[in-house]
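Note that this complex is displayed minus one protein chain, with the remaining chains in position.
Let's look at chain A:
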Amino acid sequence: MDSDESSKVRVKLVSLLPEYNIPSDDIAVPSSIRRPGLSKVVNYLLGNADDSGSDSDSNDDDDDDDGRNNNKSSLIEFDFLVDNKFLRQSVEGYLRSNNISSEDVLRIDFLPKAKKPEEDKNENEALPDWVSSLSYSNISSTVASGCYDGTIRIYDPVNMSTLTALPCHSSSIRCVASSSSSPLLASGGHDQQLLVHSYFANQKSPSLSTTLSLQGMTNSVESIAFADDSSLLAAGDFSGMLCIYDVNAETSDQTSETTTSSKKRKTDKKNSSVSTKDLSPLHSNKLHVSAVSGIVFSADSKTLYSSSHDFSVRATDIATQNPLLTLNGNKVATCLAKPTASSKEVLATGHADSRIKLWDMRVGVDAAAATYNSTLRPSHKGYISGLAFDPTDPFKLSSSSYDGLVKTWDIRCELPMHTIKAHNKDDGKALAVCYGENSIFSAGTDGNVKKWAI
């Protein structure tokens, strides 16, 4: 510990995770202490052996020494939150910038520092064309990618081997979405088709077959979302049209006749006579003036949130199709994400000007909710192409951008946690990002689908 003569601050360190509980006494620490110093304090309190005694306190660089420390010693890197914000400066600086008296006891929460995502190398060949979209299905534990050559590919998330591929679009695929409750996959593309596919997770020969062709899209399909209970699917197109379909009803209808056939298919391995049914939308509404860039359902599947190139983010009641909330920004919103792990009505939008904004979508909270309530620092250097929340952690966000980088964020911190140089070779663009089981998947114009372990 520092034995400086500098001023001391009394802090109370509280663990957010039960396994790192430490005595709840106040400790006096030098006011100039930063995250690494505090981390050492916690490790000391936890009784972890300090193998690397020569490690300097002043090493503030978050990204450099993570791997080394984690590997070499039993020290655990911690990250600290004060007032639900990550501490990214000295304690003294925090106190000064927030006008807090240094005589008060400062409560600091801590949790293990997020690991830097590591690339999970695989020998997969790059796809021949751009990969525009990714989707992880937790039912079948597969990753689906939509490619500009019009093919949907299903990967095994363990070794990223291609399980199956289905060329189903005559033009490029813009978006894919997986249902979280049934092995359904939806895809939409420039050819204006919105298709729903069923994935059959046969161990030997997993297959994908197109089951539904959803009608109602008037232009190229830009965004698709499944509701959590999978009964509903929403899709938006470039002209601002937003359609809601009840795919479950249709498939259940079909079940009567096709379940047997699918079972038959499984047994017979005859997939020649797969019939594609047309399905009309439950609701269709030209909600936006310009392209619908992102759609998410609320946790209770009663509200639909959509973002658009016309700068607006809207909340719509699904049943009545009444607009609940319209928030207007001033920049083109290019993607939309919602934390699935929390019921909080928070949205994140990515923008063409490389900003990520967080929106409070609680209906009825006036004034404060009129605009986004916080903006993450513009860390990307290009158009934000994709956003995804960690399904296990409502604070964790990752973003992909045309600068080829994928960044992981904690929305309690304005700065990104980690930056991954994913697809930035040869001016490549990262086009999509999604979370899987302890991993992040990213795809870009280089045709690679990369897995990053977290």
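Some points to look at:
Throughout what follows, a residue touches a chain if its C-beta (ideal position, glycine included) is under 8 Å from a C-beta of that chain, and two chains touch if they have at least 3 such contacts; residues count from 1.
Here, contacts and distances are computed from a predicted model.
A chain of the complex is left out here; the name its UniProt entry carries, from "N-lysine methyltransferase kmt5a", "Trafficking protein particle complex subunit 2-like protein", "Ribosome biogenesis protein BOP1 homolog" or "DNA sliding clamp PCNA", is "Ribosome biogenesis protein BOP1 homolog".
When the omitted chain is restored, the residue from A:Q89, A:N138, A:T162 or A:T218 that touches it is A:T218. In the complete assembly, the contact with the undisplayed chain comes from A:L431, out of A:L106, A:L127, A:L212 or A:L431.
For the chain left out of this panel, the touching residue among A:D26, A:D156, A:D246 or A:D353 is A:D353. Interface note: of A:K115, A:K331, A:R362 or A:R412, the residue touching the hidden chain in the full complex is A:K331.
Checked against the full complex, the candidates A:S170, A:N202 or A:N438 give a single residue touching the omitted chain, namely A:S170. The omitted chain makes contact with chain A at the following residues, 130, 132, 148, 170-172, 190-193, 217-220, 237-239, 289-291, 309-310, 330-332, 334, 352-353, 382-383, 385, 402, 427, 429, 431.
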